[in-house]
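All protein chains but one are shown at their positions in the complex.
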Amino acid sequence: MEKVHDFKWEKGMSVKSLADRIGRVGFQGAELARASNIIVKMKKEGTKIFFTFTSNMVTSGLRGFFAQMIKLKMADIIVTTIGGLEEDFMKAIGEKFIIGDFDMDDVELYEKGVNRVGNLFIRNESYARFEDMIQPLLQKFYEKKKTWPVSELLKEIGLTLNDEDSILYQAAKNNVPIFCPAITDGAFGFHLFMFQQKHPDFVVDVVKDFANILFSTSHDERKGIISLGGGVSKHHAIFSCLLNGGLNYAVYMTTAHHTSGSMSGATTKEAKSWGKIKDDADAATVIGDVSITFPIAMINALETLCKEGILKC
Amino acid sequence: MEKVHDFKWEKGMSVKSLADRIGRVGFQGAELARASNIIVKMKKEGTKIFFTFTSNMVTSGLRGFFAQMIKLKMADIIVTTIGGLEEDFMKAIGEKFIIGDFDMDDVELYEKGVNRVGNLFIRNESYARFEDMIQPLLQKFYEKKKTWPVSELLKEIGLTLNDEDSILYQAAKNNVPIFCPAITDGAFGFHLFMFQQKHPDFVVDVVKDFANILFSTSHDERKGIISLGGGVSKHHAIFSCLLNGGLNYAVYMTTAHHTSGSMSGATTKEAKSWGKIKDDADAATVIGDVSITFPIAMINALETLCKEGILKC
Amino acid sequence: MEKVHDFKWEKGMSVKSLADRIGRVGFQGAELARASNIIVKMKKEGTKIFFTFTSNMVTSGLRGFFAQMIKLKMADIIVTTIGGLEEDFMKAIGEKFIIGDFDMDDVELYEKGVNRVGNLFIRNESYARFEDMIQPLLQKFYEKKKTWPVSELLKEIGLTLNDEDSILYQAAKNNVPIFCPAITDGAFGFHLFMFQQKHPDFVVDVVKDFANILFSTSHDERKGIISLGGGVSKHHAIFSCLLNGGLNYAVYMTTAHHTSGSMSGATTKEAKSWGKIKDDADAATVIGDVSITFPIAMINALETLCKEGILKC
Partner (left out) sequence: MEKVHDFKWEKGMSVKSLADRIGRVGFQGAELARASNIIVKMKKEGTKIFFTFTSNMVTSGLRGFFAQMIKLKMADIIVTTIGGLEEDFMKAIGEKFIIGDFDMDDVELYEKGVNRVGNLFIRNESYARFEDMIQPLLQKFYEKKKTWPVSELLKEIGLTLNDEDSILYQAAKNNVPIFCPAITDGAFGFHLFMFQQKHPDFVVDVVKDFANILFSTSHDERKGIISLGGGVSKHHAIFSCLLNGGLNYAVYMTTAHHTSGSMSGATTKEAKSWGKIKDDADAATVIGDVSITFPIAMINALETLCKEGILKC
């Protein structure tokens, strides 16, 4: 077994070196290093990688990193919630979000037309611009066909964008499907509703998209997950893998704890009782804010994969 | 301002008395008492009450209490995830879940066909029985019509049950709509998929259900929420209220903290920046396991409403 | 194994009934019921009960309940931090604390001479009155002897009070020692320092008090702990029990999680690796705010012990 090593700073040290060292510090540092190693293994074995995240992570600047991951072929299938995709779109058309503060006068923010997500701010105008652009797009799609599985709709939207840092754009360009089972739960849901009011035969087919995620992999294929945060996006990916025989690799990164019995806090260990994760799978759960833990774990993996010639970089 | 009172036990003391006293203890006890008072106010003013919860709470024994709340007219609109509704159905047809332990050998559980949710166990057989019963129901519904908004489908299912302690049953019987935006995210999603494979014109219309939740209230109506846990169910209810001018009352009960910027941890204060909650709304956030905090807060409210003759009991 | 039971409200229901029912709900409710049962067993077997809590719980109204527990012989040895004992003293001389709010303008509070502890407020005057009374007491004690083990000093202070709801008073009256290893970490530390400046031969002997806690029990005696919160008070009690062969019963109630490797979050399971808790001990860890969880668990135990004639009540 590995010994605890005293952490030391060296001038100019790299993230790779940091990750190696906190891996031998213990506690969540050690779990983070395990997660990073599992990501490397996944990729080296040609595993199909499910990548899930919650909307707030797109509100944050991780959005560009997620797009970069897609471009680097580190994510084969994405599952998320619609709020983040709306914001990805806003950013792709030039909207900017602001770093504010957790302690603000929220009534005052409201009066200024500023919406708060933790310590980030989004202006009402960003939502208005999203609305202005989305209705004509829906009209265009509707003219192609009347019934749309969610992932096809999201791909079409991605194809209209032109931003290297956009998740929707990179996913569309790289043929990475984005699944979003709760498609109506956000401003986009409202826009779909308004469109359907005028076009009652317009259908968003969520059941068909279940078929799509199910057939996106198979029992024989090796399957892995990198799940950031919890909720529907985490569960949907794991559940579709369960139906395909279970995951070979799993990395959960979250702030939720297992003690409440929630999906968000459910550990990789619990997942084995369900067969969501195979009994001999490599799995790690890292507790902490993903804005900090994920860049380190993923950069460490990318550097290794790059050095070993598995990633082109 | 209220003074801190020394808590004292009295032999045979009631939950009402407990709640009154922990309300003057401080910390989350005080927040719980505020939450309870807000629930009383909501009801007394004839507020339309949105009630949201995550699936794990139905896995737990709170399910019967939720059904009782519906019967007592303490919930006008329900928003949740499908996993819990599946389990409500299983329990309604006689399946039993077991209180186990958080620390178990999960591989061993898997081999025994036992699935773990925190410290609760569900047997594979319960899922098998659900499957056996749901396919014929879908056939029956399909024969009525081809396109189903989610809430209508759930009501039809509820009408087939006969269990006073069932959420689906009580909701159907009392005309309380259940919204479930991520309808495919669970075993039921798989059954819908299988049914659609054989009946390609079968459609579950989530956009239509967005209209349904939107029109379930109005700008003029007073609106309140009791939200247990986070995720899609919490967001969906709040968002539909935002579109109707914002909530007058809000009670959030959760284990998630606001520091990660997630929806699950988002406070009632943050919600005011969005107009999700009106600037002068009465709002409380209680941090803690809902299996403990919710019964106390709600029983306290029920006892008061009962005493004041607002509830029939 | 026990089945999950649907929770139901009954008009006028008692705390005992609530506790029984949430014990069959699952998640932390089930853990709370286990904790309660362990407390009953401890008492029935004549176990020596170590009771530990952090200072903030005395700031809250739990203080009166702790005093009541001592009076009812539910705590044989107390370990805590000094901040809480200072506030117990302040309350015993008539000072009142206020229930405020977590979100306050703290600079404004400062200017008003109000100190905030979560959602509770303590005025500067309360500290000033404590100071005025403690210096003459130290003078009196000093005249008796020059060297004081901590627990003897605290007992002397308790004997000067006259408040049924005071921890110091009830402990002194009932010969329950209070150990406080970090005796200087608070206003009392400052007062001891000022006194020693004038009386350099005045000594507070913490090493002697280690002997006192060590000899307060033995290898042969059955030992149990009820530990609220974490930190030094939790560790000190457990450690002295480890030196006496380990605990037979352990109840931990806290908001801290095990994932950071901290003492506050350390579980009863981890404690077994150290021999702090015997391998066959009955142990439960309840995660949640003690202002809510502890009253339920303890009242449930008291009602049972009362009914079975073990407590006089």
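Per-chain residue numbering starts at 1, and chain names A, B and C are given in the order in which the chains are listed.
The working rule: a contact is a pair of C-beta atoms (placed from the backbone, for glycine too) under 8 Å apart; a residue touches a chain by one contact, two chains touch by 3 or more.
Just so it is clear, the structure is predicted and the values come from calculations on it, not from any experiment.
Touch, as defined at the top, links the missing chain to these shown chains in the whole complex: A, B, C. Only one of A:Lys96, A:Lys112, A:Lys140 or A:Lys198 touches the chain withheld from this view, namely A:Lys96. Only one of A:Leu138, A:Leu192, A:Ala271 or A:Ile287 touches the absent chain when the whole complex is considered: A:Ile287.
Within the complete assembly, C:Ser60 is the residue of C:Gln28, C:Thr47, C:Ser60 or C:Ser151 that touches the hidden chain. Residues touching the missing chain, restricted to chain C, are 54-56, 59-60, 81, 83, 102, 104, 106-107, 109-110, 114-120, 147, 181-186, 189-190, 192-193, 196-197, 202-211, 214, 229-232, 235-236, 239, 243, 255-266, 269-275, 279, 289-290 (touch as defined at the top). Across the interface with the omitted chain, chain A contributes residues 1-9, 11-18, 21-22, 24-32, 56, 59-65, 67-68, 91, 96-100, 103, 118-121, 165, 269, 287-293, 295-296, 298-299, 302-303, 306, 313. Against the chain not shown here, chain B presents residues 26-28, 103, 257, 259-261, 287.
Keep in mind that, in the parts below, only the chains that are shown with their structure count from here on.
Over half of the residue numbers at the interface between copies chain A and chain B are found on both sides, making the touching surfaces mostly the same. With centres set at the average Cα position, the gap from chain B to chain C is 36 Å.
In whole angstrom, the spacing between the mean C-alpha positions of chain A and chain C is 44.
In whole angstrom, the spacing between the mean C-alpha positions of chain A and chain B is 26.
Those residues of chain C in touch with two or more other chains are numbered 26-28, 103, 287.
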